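Structure provided below as structure tokens; questions to follow.
Of the protein chains in this complex, one is absent; all others appear in place.
First chain written, first letter: the chains are A, B and C, and each begins at residue 1.
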Amino acid sequence: MLIVMKADATEGQVKDVVRVIEGLGYKAHPMPGASRTAIGITGNQTAVDASHFENLAGVAEAVRVSKPYKLVTLDLRAEKTIVRVGDAEIGGEELAIIAGPCAVESRNQAFAVAEAVRRSGARFFRGGAFKPRTSPYAFQGLGEEGLKILAEIRDAYGLKIVTEALDESGVDLVERYGDVIQIGARSMQNFTLLRRVGKSRLPVLLKRGLSATLDEWLLAAEYIMSEGNYQVVLCERGIRTFAQHTRNTLDLAAIPAVRRISHLPVLVDPSHGTGKNYMVTPLARAGVAVGADGLIVEVHDQPDQALSDGAQALTLEQYEQLVSEVRAIHEVIAPAAVT
Amino acid sequence: MLIVMKADATEGQVKDVVRVIEGLGYKAHPMPGASRTAIGITGNQTAVDASHFENLAGVAEAVRVSKPYKLVTLDLRAEKTIVRVGDAEIGGEELAIIAGPCAVESRNQAFAVAEAVRRSGARFFRGGAFKPRTSPYAFQGLGEEGLKILAEIRDAYGLKIVTEALDESGVDLVERYGDVIQIGARSMQNFTLLRRVGKSRLPVLLKRGLSATLDEWLLAAEYIMSEGNYQVVLCERGIRTFAQHTRNTLDLAAIPAVRRISHLPVLVDPSHGTGKNYMVTPLARAGVAVGADGLIVEVHDQPDQALSDGAQALTLEQYEQLVSEVRAIHEVIAPAAVT
Amino acid sequence: MLIVMKADATEGQVKDVVRVIEGLGYKAHPMPGASRTAIGITGNQTAVDASHFENLAGVAEAVRVSKPYKLVTLDLRAEKTIVRVGDAEIGGEELAIIAGPCAVESRNQAFAVAEAVRRSGARFFRGGAFKPRTSPYAFQGLGEEGLKILAEIRDAYGLKIVTEALDESGVDLVERYGDVIQIGARSMQNFTLLRRVGKSRLPVLLKRGLSATLDEWLLAAEYIMSEGNYQVVLCERGIRTFAQHTRNTLDLAAIPAVRRISHLPVLVDPSHGTGKNYMVTPLARAGVAVGADGLIVEVHDQPDQALSDGAQALTLEQYEQLVSEVRAIHEVIAPAAVT
Partner (left out) sequence: MLIVMKADATEGQVKDVVRVIEGLGYKAHPMPGASRTAIGITGNQTAVDASHFENLAGVAEAVRVSKPYKLVTLDLRAEKTIVRVGDAEIGGEELAIIAGPCAVESRNQAFAVAEAVRRSGARFFRGGAFKPRTSPYAFQGLGEEGLKILAEIRDAYGLKIVTEALDESGVDLVERYGDVIQIGARSMQNFTLLRRVGKSRLPVLLKRGLSATLDEWLLAAEYIMSEGNYQVVLCERGIRTFAQHTRNTLDLAAIPAVRRISHLPVLVDPSHGTGKNYMVTPLARAGVAVGADGLIVEVHDQPDQALSDGAQALTLEQYEQLVSEVRAIHEVIAPAAVT
């Protein structure tokens, strides 16, 4: 932390700040400048709380310098994490593709989509059994019934099941039927839920919250890892901005930003990231080109009949086309992305 | 819903859209214009799902017209809701003031603050026992121990206790010890939690999420009310924007916006809404001037020793000054605010 | 500036950074910490450019510490600036009220509004002759014709004329007919224009840009002042955020934020700040309560016939009511706001 004094701060005020710093057991480094003095703080093991200083006399600002997370960082682990799910993996050389409907609506629908997902060579199937819906009057998912259908799909097609849990009892169920627990954007700071999945033996797919900064997102991963579960996959799915031509603004710069700090794999969700069918494939291409470890995509056999998010779901044909396009890009950039 | 056709849409495409509308059991109203045709939809009981139409041939856009909520609206209940908590109330003629520390840290701290809150004439005491913290390494609250201290404060000072629950088991505890259940900004779309408090006998203080639109916020209230609990108080606490001179941007226009749609009372939180001690009082004044039903404010007997959010906590003296300023404004604008 | 080294930076890399700092003529202050080294920089007269350091080996981050502006700051001038316009002033004890139509549309319209503005006791009349319109097909203002009407209003009512200039030739005209040159939100970073008004003898009303940070806004004022014109009035008029219930989000925390840094007076524009008639008065009250030096408000004798921005214009009756409400608040908070 760096304490910046006001231009007219007195020597006595500088000394008072130094005293507070030392009182907290840290070391103070006063640096008198042409117009004002700044005081560096070292010797802290964890992040220093700015509020000790902000309201002291003569203080203009307290600037946080060190980052508040540890386990997620490259400082702790220099090589990239590869999350293994049975014989499939996320973060390795192969592009990970997770595809399926927004919500499991029926056995027929889920199997029709799974058939196409399997054919495309993807290794993961997504489908919601518990849907976080903005309105209490909207379709909320089939619940355990939906999870059973997903388990059947794993048996029939060998696809690994990625599905969301909204609360602790949902985690219990996903642990019984699924392979990867998805934490949705709205739950990114549901700390009770993060701690619960931190104790799970299943990998966790952690979506970025709609208004989450990079630090908040990484700290959410840190919550999970601090409970002992190191199998965490990050997923950029769009942030909320003033732009109205998309449902969310897909922040693809988050991918290199995560890479520079963290060893965790990171995916892109072009479906929620745009909310519009015609944008999904272009943004999926962009997500792979920017260097993501994979994609999570919504596919439906009859998008115009979908009970949720139909506007963004790809048809089976569109999905197959997407896979062939992103695979071609992945091949071309593979050496670059690794760097 | 209004379906806007593309300029070059054929008559056949218009007919197809009409057919889909009628197939859903609605009534279609085609309106041919100079450059393009629009088709109105009526006869729907609940919100029409845009995704049925957005990808049909010839469709440019599906514009949602009716609002997806009911119970929160003035259409349903024309007079303003007054939430009663024992002999105190929120939404009535008196300005409701909820004050106290961010987190209960000790019996001494809580009683020192409560003493000042009582003296100021406020009727509600706030204090967190369960703190949602961005970092897993930050102070997480005293838990049930903190709730017991809060219950003692109620007994000692007659203050009503407002405290946050983060999950279902937290609601059980708050029901035992508290008077109003606070749902924090990060939990605004924790639908499991919303349903649980919807079944509570206690009133609910529902904070707006950091990136929540007005509709999403009102729908979160609708979730609670749809379970039978009509005692909901809304609270604006700042949204996330590009601006960096505050922790959040307090959106005071949300107060008249809520008033125009809903009968629910609405408060302002100038502490989280700014994150800076020196801004709390000016924004508290503004919140009352804009017509809020009350304030929720963080006060600490020793802000520079606070275990959380000390930078925004008022000292006891600052708090007393705030109360006298906002009371004066409330008196002046009372007739205006009622309108 | 503070250079934060990576955790694994070598001693040699730290030395290289020190060498670069000293090469630029500054003084380096290395501070070895538990996990990483930070290096403070002092001895710079102007802001240090981060780009000298960000790409050096071993550097994690370059954190800017000192602010890039001078003339606007309280460091330079401790007492508040009062901008005098003839016998009227902005920034003094009296609340400054600037009112009038968005655009001057006709002599009749302008006089009808001016009559009411005069009657309310306001000292300033606003009205656009050159309108920056998002669409090339929208009404663009009466031009010099409009300025002549404004000059007549000054003669008839003694009101000071505040009107916008969009370009250098517009400034020439405003200097001939008006009293205060308004720089609109869209022009806040039109540096050619800022330099031109910096050479004017007229005071300048500088609106905050839709996406301007506090620093950018103050630097725009600095541009004007650096050319010699110290008569600058700031005006908060709403920023662009995700919120859709208003045209812009009025950021009232900007008022105390400006106060803490700068000696310049600052106004609030609740008309553009909300874009909705029914919100203007509540937000005007809030603007005065937060401590602004005054308001700029749109008033029209027939809002539903207005050629621009009719949705936000107050009727004459609404305007009179607003003035009486904000005056009452100003009286109550006057001592507080001064602090």
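Basically, a contact is a pair of C-beta atoms (placed from the backbone, for glycine too) under 8 Å apart; a residue touches a chain by one contact, two chains touch by 3 or more.
Since the structure is predicted, the reported quantities are computational estimates derived from the model, not experimental observations.
**Q** Among C:R186, C:R260 or C:R327, single out the residue that touches the unshown chain.
**A** Counting the whole complex, the residue in contact with the absent chain is C:R186.
**Q** Of the listed residues B:T42, B:N108 or B:Q305, which contacts the missing chain in the full complex?
**A** B:T42
**Q** Among C:P32, C:G92 or C:P132, which one is in touch with the chain left out?
**A** Result: among the candidates, C:P132 touches the missing chain.
**Q** Of C:A9, C:A306 or C:I333, which sits in contact with the chain we cannot see?
**A** C:A306
**Q** Kindly note down the residues of subunit C that lie in touch with the hidden chain.
**A** 20, 46-47, 49-56, 68-69, 132-137, 166-168, 170, 186-187, 189-193, 209-211, 215-216, 219, 222-223, 226, 240, 276-277, 303-306, 309-313
**Q** Tell me, which residues in subunit B touch the chain that this view leaves out?
**A** Given the touch definition above, subunit B has residues 2, 4, 6-8, 29, 31-36, 38, 40, 42-45, 61, 63, 65-66, 75, 240-242, 244 touching the missing chain.
**Q** Can you list where subunit A touches the absent chain?
**A** So the residues of subunit A touching the missing chain come out as 211, 213-214, 239, 241-246, 249-257, 260, 273-274, 278-279, 281-283, 285-291, 321, 325, 328-329, 332-333, 336-337.
Simple rule for what comes next: only the chains that are shown with their structure count from here on.
**Q** Averaging only over C-alpha atoms, locate the centres of subunit B and subunit C and give their separation in whole Å.
**A** 30
**Q** In subunit A, what residues contact two or more other chains?
**A** Residues 240 of subunit A touch two or more partner chains.
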